[in-house]
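Accompanying notes for the structure given below.
Excluded from the complex is one protein chain; the other protein chains are retained at their positions.
Here the chain labels run A and B in written order, and each chain numbers its own residues starting at 1.
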């Protein structure tokens, strides 16, 4: 999430009542979790295992629970519970504001766009021109919809990321401040869920069309001109390149890449990155030709085992 | 879709600014895509591979992109882009009319039927007597619901068919003008999606009961007294005969037939037509007895391979 206006190190440290190391006027221009950081961002780290990764990431301000040496050109904020400190900043800069109407006054809605009754359009949502938002769709605050987009009924754009930290007392929620961006000419089927990014954006590219009941996790990127079949379950922080086709009920793991033009056949589950331009099948998915060969072998197995005895 | 009143060849050709071959007063009584055509229908064909099929189908008027010979008793309309021409006719004869209320004034709702708050009932919807439509259900324009039907919350009846044509610039949408028909005594679970037919009807037969999160594609027919378990994903243009039972999370391919009384066990995926009266299991589904035998063999496989070495 961008911070507009930018904050200073001193201002941010004061908000979470923490000591810091660095120029009090050091600029903080965004909040981001570690997977998405860029220069100007504040992030956090609370486990020694990840100290080095966080300190040497693109983030320039790091909330950390140990007094380590500060990398050059960066700033540190010291806090006993960096997770809690970070989440409190998210809540301060992106507070939840209850809605007072089905369509927020603060939403920007383009010419020719139709919002059907029962659709909820949250605060600060932007919707382009000539869209059709069907009844009982929900679009959470701050989401961004392009031009010529169609969203079928019951679909939820921008629910919170499914992202928790386990503590002895239970799970703590990683508050999401990211967005969903649907590019131009996207069509989303009925009763789908596209979750917002934790701090970045979940993006569905130009001209991609999805069937019903699909799930897209936080911070996932889907390219242009993809087809996503019914009941697809796509986890978070994954990248699906252009022209990919997922047939019905495909499952895609988090944090992987599906190459351009790959085709994943129905009911397959993809656990690791796939090269583009090929067809895949199975649980876990392998190249379809190989999967069919193995299946043919299984078909023969009872007779083969019989003979072996 | 029926055209009421019927149109003449001359009228329709004029709407799409096209030349034609045939009697100007030749009657066109319906618009239908090639899978559903009957006498009186107009359909279209744009690929030489399918010319013969379209010309010799039951359709009596064909939009085509080549000046071929006209079969006897039929009419032809010549157009460079038959898909676009057909879609523009669908939009002319079944225009989208934005709703002005959660329950349309034009909807016919039978005696004793309860529409709960938050349910959307579109234009020209017909609902029979003694139905219960739970909160936040969406019923799109023109859908038809019988008597004693129960629809649980969040369910979407009549979203657009998932049907696109790939062109170099992206996917073009095949506009749907068909309907969903729920016969008497049907019950649909929560958060289900039953898509409308592309040009014909998606039908769910008398007394069939579905659990939650089920998906039924366009133009699919489900017979009487079926049970459809949670998370079933049933593709388009498929026929499920009477008394079929699908346990939880079954996937059914498009364009196949599931015979009367077939039972498909949980998590199975059916890729081709199944004979009635038997039980099936697996991905792809085969007769359950055989599937269990193969599974038992797989269970022994590590020990058998060990011995073979």
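Rule of thumb we're sticking to: a contact is a pair of C-beta atoms (placed from the backbone, for glycine too) under 8 Å apart; a residue touches a chain by one contact, two chains touch by 3 or more.
Just so it is clear, the structure is predicted and the values come from calculations on it, not from any experiment.
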item	value
From A:145, A:235 or A:265, residue that would touch the chain that is not displayed	A:235
Candidates B:104, B:153 or B:253 - the one touching the absent chain	B:153
Touching the absent chain when the full complex is considered, from B:248, B:261 or B:276	B:248
Residue ranges of subunit A at the interface with the undisplayed chain	96, 98-102, 118, 120, 122, 136, 138, 140, 154-156, 159-160, 162, 164, 170-171, 173, 191-193, 195, 213, 215, 217, 231, 233, 235, 251, 253, 269, 271, 283, 290, 293-294, 297-298, 300-301, 304, 308
Absent-chain interface as seen on subunit B, which is shown	114, 116-118, 132, 134-136, 150, 152-154, 185, 187, 189-191, 206-207, 209, 211-213, 224-225, 227, 229-231, 248-249, 266-267, 283, 298-299, 301-302, 305, 308
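Definition applied: only the chains that are shown with their structure count from here on.
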item	value
Distance from subunit B to subunit A - Cα centre to Cα centre, in angstrom	32
